[in-house]
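For this view, one protein chain was removed and the others were kept in their places.
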Amino acid sequence: MIDAPLTGTRPAVVQERRPGRLAGLFHRSESLRGYTMLSPTMLVMAVGILAPFIILLAMSFWTRQGFEFDTTPTFANYARAMSEPIFGAFLARSFWVSGIATVATVLLCYPMAYYVAFHVHRNKMLWIVLMTLPFWTSYLLRVFAWKVILGYEGVINSALLSMGLIDAPLEFLLYSQTAVIITLAHAWAAFAILPLYVSLEKIDRSLLEAATDLGDGPAWRFLRVTLPLSMPGVIAAVFLIFIPTTGDFITPALLGGPDGAMIGNLIQLQFGAVNNWPMGAALSIVLMLWIATVALVFLLVTRKAQERLA
Amino acid sequence: MDVVDQLNAVRSGKLSRRAFSRSLLAAGVGLAAMPLAPRRVLAAEGEQGTFFTWGGFDVPELFGSYEAKNGTLPNFSIFGGSEEALTKMRGGFVVDVAHPCNAGLNRWVASGLFQPIDTSRLSNWPDVIPELAAIEGNMSASGKPWLVPFDWGQTSITYRTDIFELEGEESWDMLWDERYAGRLGSLASGGDAWWCGAIKAGVGFDDITTDEAFEKIAAVMRAQRPLIRVYTDDTTTLEQALSSGEMAAAMTWNSSAVLLKSEDVPVRFAQPKEGALTWVCGPMIHKDAPHLDRAYDIIDSLLSVEAGQFMINDYGYGHSNQKAFDAFDDETLAGLGLSKNPVDILNAGHFMVPQSQEWETRMNETFEMIKAGF
Amino acid sequence: MTSTDAFIAIREVEKFYGSFQAIANVSMDIRHGEFFSLLGASGCGKTTLLRMLAGFESASSGEICIDGQPMSEVPPYLRPVNMVFQNYAIFPHLNVRDNIAYGLRRLRLPRSKRHEMVEEILDLVKLPGYGDRRANELSGGQRQRVALARALILRPKVLLLDEPLGALDKQLREQMQVELRRLQRSVGITFVFVTHDQEEALTLSDRIAVMAGGRVLQVDTPSRLYEAPRSREVANFIGTMNFLGARVVSRANGHLRLDIEALGQLDLPAGGTPLSEGDRTCVAIRPEKITLHKDRPGGDAPALSGTLEMTTYLGERSHFHVRVPGCDNSFSVSAQNNTIQGGEGQASGRPVWLTWRDDALFVLGKD
Partner (left out) sequence: MSDVSYIRRPNRLLQIYACIFLIVLYVPVLFIPLFSFNDSIYVRFPLQGFTTNWYADLMRRDPLWAALMNSLRVGLSVAVISTFLGVLAARAITRYRLAGQNALVAFIMLPLVIPGIIFGVALLVLMSRMGVPLSLYTVALGHLIVCLPFAVATLLPRFEGFDRSMEEASADLGENPWWTFWRVTFPIVYPGVVASFLLTFTISFDEFIMAFFLSSTDATLPMYIWSQLRFPREFPSVLALSSIILLVSFALVFLALRIGRLGSVRKPGAGSNGAD
């Protein structure tokens, strides 16, 4: 937009409350006002995101030296992250575990979101609240509760034992990747249900009727209309679950057992017991880059799949 | 409750939605404007000292004399392991008193974050068992100790007497017993497990820094890993697993066995023939302690007889005050793996030797790799 | 027009959005107490101009003065104008009374006084007793009245109306037109009214500015606009018009001798047109000023012969399309049904003759 230059030759305004020159400029320049309004948020984000990341990036090129850091830049940490198999293995395990958990969560929540969007007519809000209320309890306690359920004398084992289906408690339930996956899927369900519900609810019902009218049965209608139109929700849900769970370290720490530890635990160790902050920083950067890559690939694949379907 | 009243008012139409939003906002701003640190609110009672310690030591029973003197309990900050604590303090976290153990003593002192303790300011100092205070590296150049011994105990094996079939004497072999593969537990911190591995591997604590020792211990730890159900820093997990029978034996401290016995679980705190791992912990004062007088009050309170009796009775840990043991008979103490003469225990077991930061880092890295399966 | 007439003076105002020129050098005056309409197709710049009066858009260059005061530095909330929005912009979170009293906050009136004013204005817009209704409980016409009341209660120097009747059905629209006119008379405030509906503009306005492509084509009273449009564009926009291409043969004594297609040479008054010999132009005639004959009329008045193409029956009158040889477009003829010679059932393809009174044909500006 082109604004008139503020020339000094304008006739004086005889208005009672005459705003100043600056206020005038402010009143006229839309984008200036916009940026001013956005600036506090941006400032917080800059302090909270940009600054820490710059320092994290810098630190990842340092090396530990006793209590201090050697700030000579070096790729040693990244070289280690590449060469030592433990890091790659943990990264792969993290992606595997949270990938499975994500797929399971989205698959299990989709019918539920679908049900509420299409088959609940009264009190939809009540259903939404019912589905999100469990997430108002502490995450730690929910994880802990799963420990009770999956445990040696836990609910599942007791039930199976009393039904005579097993002779001894199943030990693989707890302290395993299975336990981590089950717990993550439960704990993050709300993050799948809400975006799925929103995207399904948005679908114009007349589109479904049109599909039926044009000869699609329920299955085809779902595949050719409902599913593609709800893809934004599916993608949002996948990102909202996959990314945070990849870096999770509490759930594996509490339920994972020796074989369930994930990259988050390794990073946390670098800042804790192992006390190698530069290595931890490097691992964080590596994790972030990998997540970005995986996310990108996922986006491309879904786009391709959508094109194929359409 | 305020919010409920407000909601009711909205419902009955007494309050317009605008007024409601405004009051909600006002409440939010009010609360937001409240200082985030509650200590400022307590300032009227005088600033209290901060004790940086393990969970479980933040109980009023240990601070009777402090409370009597200052009218309230000190502030607590809780850590999960002493490494984590040191890392945090090196990151600039200032407290008055922190609570490390003898294994970390050298590194804590080397960090330059602490000041020697003036024992003349501690009324209970004369009753402290001198051998505990005389641990290696504890004397500063000025002749004052860096760390005042407070609690001491053992890392050993707690096992279910009804499940674990003992073959011969109690021994560290119990935690390497393949009959109980998947039913053994271990503490996750290298500060316990690695040292126990050294005992099992027959490495003397004085040789623990050698490469050879590293390899031997690592081999032992690797052999143990497939047998372990879970490594955890969380003693509750081990206790629960023991009490449910999920585990037959686990590496624990004294307190786990005491707690399980009080719940009538048939367990024993083993006295392995190779000797248990022995340690002593105690408070250190931060060099920039903002409340130095309170810091001494905290330490003196920890050293009191009352605190000692609570530690022995409720937690099963040893205490540094000789007089605290007077209330207990020898049998009780023996059952806890304690003795009125701690020198007996210290001699019978393996007393942790403080190590350098480099060693700690190498050990932790190696042990974490082993735990992760590499 | 003298400067004292200019209650709102718009001087050489231009508005660019990027490189797009929304308003092109517009200058005009609006008199005090006048019902003034901005008429044009959508995108002609009429709403932009209105929003510049309200202060929501600033001019890229030029100046707008209201009651002698330049407005460019005055933000919307300090301007002595109020607006009725196209969608009425009734605040959904307030009831009718609070909506109407919205602008009174600044005046710091006692509650009872405020209440009284609202009741008074509710009577004026014929919504007594509706104070407690919420916005979503009102019909379109009621919303419009509330929007009017909300703006009028502040006694603005100018009331701006942005196509306020567009969202109403035909019957309600006509009713509201009458009412708007009544209101404007009774409050005596200058109204600036934006519309794309020429009939509405003709009905309501004291004067109308016809706009196209960001320019003002003509500012005039409704009758002058209808009877004497200055250009083909204006003529086309207001009502239906038949055009005949023409060339100026000569000009003398305020008369033009024109060579008109299909008609041959004719003398017409030049009016204010700046035409001179050799210029190409148009002559125009309104459909209702043409008389349709089944048989060749007598006398020597100019008459055109053609064939009837189509008849549209419109109840009180009928519309005929007549093709005349030598003309590009077919002629539009409108006649009251009681005056048609030959009545209903005019068969297509039959020959007809067209005649008109001498003064019905007039010449437009340069093409």
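Per-chain numbering from 1; labels A, B and C assigned in written order.
Going forward, contacts are C-beta pairs under 8 Å (C-beta built on N, C-alpha and C of every residue); 3 or more make two chains touch, one makes a residue touch a chain.
Given the structure is predicted, the values throughout are model-derived calculations rather than measurements.
Considering the whole complex, the hidden chain is in touch with A, B, C. Summary of contacts with the chain left out: across A:126, A:166 or A:223, the touching residue is A:126. From the options A:82, A:155 or A:223, the residue with contact to the unseen chain in the full assembly is A:155. Note on the undisplayed chain: of the listed residues C:97, C:114 or C:150, the one touching it is C:150. By the touch rule set out above, subunit C reaches the unshown chain at residues 54-56, 75-79, 81-83, 85-87, 89, 91-94, 102-103, 105-106, 133-134, 136-139, 141-142, 150-151, 154.
In the full complex, the hidden chain is touched by subunit A at residues 30-31, 33-35, 37-38, 40-42, 44-45, 47-49, 51-53, 55-56, 59, 108, 111-112, 114-116, 118-119, 121, 125-126, 129-131, 133-142, 144-146, 148-149, 151, 153-155, 158, 186, 189, 205, 208-209, 212, 239-240, 243-244, 246-250, 254, 264, 267-268, 271, 277, 280-281, 284, 287-288, 291, 295.
With the whole complex as reference, residues 3-4, 7, 10-11, 17-18, 21, 24-25, 28-29, 31-32, 34, 36-39, 50, 52, 55-56, 58, 73, 75-78, 80, 88, 90-95, 233-237, 239-240, 243-244, 259, 263 of subunit B touch the missing chain.
The working rule: only the chains that are shown with their structure count from here on.
The largest tally of C-beta contacts between two chains is found for A-B. Central chain by Cα centroid: A, whose mean Cα position is closest to the mean of all protein Cα atoms. Subunit A and subunit C have Cα centroids lying 57 Å from one another.
Taking each chain's centre as the average of its CA atoms, subunit B and subunit C sit 88 Å apart.
Touching two or more other chains at once is no residue of subunit B. Residue positions of subunit A touching 2 or more other chains: there are none.
Partner subunit B is touched in their complex by these residues of subunit A: 64, 66-67, 85-86, 89-90, 151-153, 169, 171, 175, 254, 257-259, 261, 266, 269, 271-276.
Of all the residues in subunit B, the ones that touch subunit A in their complex are 81, 83-84, 87, 90, 110-111, 182, 189-190, 225, 228-231, 234, 240-241, 244-246, 357-358, 360-361, 364-365, 368-369, 371-374.
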